[in-house]
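Each remark here refers to the structure printed beneath this line.
Every protein chain but one is kept in place in this view of the complex.
== subunit A ==
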Amino acid sequence: MDPQAGIDRFGYQQELRRGVGLADLVFYGLVMMVPIAPFAIFGLVYSRSGGMPVMAYLVGVVALLFTAISYAQMVRAFPLSGSVYNYAGRGIAPPVGFMTGWAILLDYLLVPSLLYLVASIAMNSSLPGVPVWAWLIFFVAVNTIINLRGIRMTITITKVMIVAELAVLALFLTAGVWALTQGYGRGFSLAPLFNPDTFSWPIVFAAVSVAVLSFLGFDGISMLVEESTGGSEQVGRAMRIALLLAGVLFIAQVWVAALLVPDPQGLLTSASGTAFYDSAQVAGGEWLRQVTSTATAVSWGIANTLVAQVAVSRLLYAMARDRQLPSFLARISVKNAVPANAILLISALSVGLGLWMSTRPDGVDFLSSLINMGALVAFIVLHLSVIVHYTIRGRSKNVWSHLIAPLIGLSVLVFVVIHANVMAQVVGLIWFVVGGVVLGALYLLGRPPTLRPSALTKEPV
């Protein structure tokens, strides 16, 4: 079916200039995910997976491919720029949409803090004389200025960033494979994929709960549905392609890095934030260590934060405009055409939380677990939305896409959440309870959640 015909069926109009093609969408998804994302959390995934990071990433990409299938279904049903907040609200009910938005807010609000922290740790690894806190303040200041001045990522810059990150990755893989053939590390082995001595499903799912962090951001592609030259069909395809590409890249890099870990037993017992750079040093020497850590700092601290800031601003703006968050978050500064209040809020939160987490030895682990918790819960609701919207309400006969696929995706994610960091589960639960209280307050104030259509988009009839 012509994608645009699907839109017209619901009374939607083509809104934004549709100028973003499939390749642009895939590039955007990749820059959101960061092709070298595992550089930063490799030690954690290695330790949590019992030395099987490849298995963790493999299960992660399969689980999220099911999520991408569900995203594609909801984007097709509601081809509006928005997030899972919109899809759950429209697919199930507005209060569910609110709680889903609240869940994904945990992800979106904390992501900048984590990005700054990881970038700061990477820079501190390159220049130990400058403490992590100083780098953190530097990165937040630079990004806040860039964002407040209205400087935005462009399609061209996105491509340049991807090419640069891929070049660094190619450098690492070439040096790593060459080092393995020269007898460095432990030579080629399947152990990073499957190690019978350490394998158990709880261990794998616990590791997946960390590894999925690297894939978060693929869902950002849905924000470009109104600009997509191929409509919602193209967005769904771009999500799958971006996830598959990222999966292949992640698996390749963690496989090589795992074989080059200088002290596997030490890393298994104590996760190191610089484990990947240590492997890079084994592969190519100090220069490669510097290149990989600097690439992490730039891609996480500048490129990814730029796109993450836009994503969180959009969510805050949408929820505030729907009167589900304080209205000051829906105000924008026309002078630079930016959501200044949202930017300042995120910057303040990032400094406070980032500095606090930099003092904790498990800061990166804790933040990423919380972020993943928010995202995974939201993705679970997304799968439910597909089942409710299509199978229950629409009586769809497409059993695979509208029932079996979301059920499989949902089940895997539930297992991942169950085996996630316990503290993250507790804090996540507290976050959801607070969300429930806010929801109750909204009802008491006579402002129950309603998904007011954007003033610029028509509601489906």
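Just so it is clear, contacts are C-beta pairs under 8 Å (C-beta built on N, C-alpha and C of every residue); 3 or more make two chains touch, one makes a residue touch a chain; residues count from 1.
One rule holds for everything that comes next: contacts and distances are computed from a predicted model.
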item: Name under which UniProt lists the unshown chain, selected from "Multicomponent Na+:H+ antiporter subunit C", "ATP-binding cassette domain-containing protein", "Cytochrome c oxidase subunit 1" or "GPP34 family phosphoprotein"; value: "GPP34 family phosphoprotein"
item: Hidden partner chain, touching residue among A:62, A:127, A:164 or A:332; value: A:332
item: Residue of A:250, A:277, A:300 or A:317 touching the missing chain in the full complex; value: A:317
item: Given A:155, A:302 or A:442, the one touching the chain that is not displayed; value: A:155
item: Contact with the hidden chain (one of A:136, A:224, A:238 or A:303); value: A:224
item: Absent chain, residues of subunit A that touch it; value: 13-17, 20, 28, 150, 152-155, 223-224, 227, 307, 310, 313-314, 317, 321, 330, 332-339, 454-456, 458
